[in-house]
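Each remark here refers to the structure printed beneath this line.
Note that one protein chain is taken out, while the other chains of the complex remain in position.
Let's look at subunit A:
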Amino acid sequence: MIEVVSADRCVQCDVCIKVCPTDVFDRGPDGLPAIARQGDCQTCFMCEAHCPTDALYVAPFSGPAPAGSPHTDEAALAGAFGEYRRIVGWGRGRTPGSRADRNHIFTERLRTAPRNP
């Protein structure tokens, strides 16, 4: 689930509020996106991919991270922000991740694998 919005990195562009398919964020009084409905988060990482400044961290769990977990600690997470955006290959100077797609190897392998009845 979404766990951290970094106030330091966020430029208040509202993109995450717009793109979250389950409408998890509200615009807070300070202009920062607030995680208003964490329970609706489906851990799809879409906000992480779309945030232009790597200000979001989505933890890998389908429930909330326990209190005190490193997954809620901005300092401990430093390098982990925006990981999905890097993989998808969005942002200046990056190559779209789809160029490296190798699914054909694995679908082909499945199709031709010998199967026991």
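As a convention for this text, contacts are C-beta pairs under 8 Å (C-beta built on N, C-alpha and C of every residue); 3 or more make two chains touch, one makes a residue touch a chain; residues count from 1.
Basically, contacts and distances are computed from a predicted model.
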item: Protein name (UniProt record) of the chain left out of view, among "Protocatechuate 3,4-dioxygenase subunit alpha", "Carbon-monoxide dehydrogenase medium subunit", "NitT/TauT family transport system permease protein" or "L-aspartate oxidase"; value: "L-aspartate oxidase"
item: Subunit A residues that touch the omitted chain in the full complex; value: 17-23, 40, 42-46, 49-50, 59-62, 71, 80, 83-84, 87-90, 96-107, 109-110, 113, 115-116
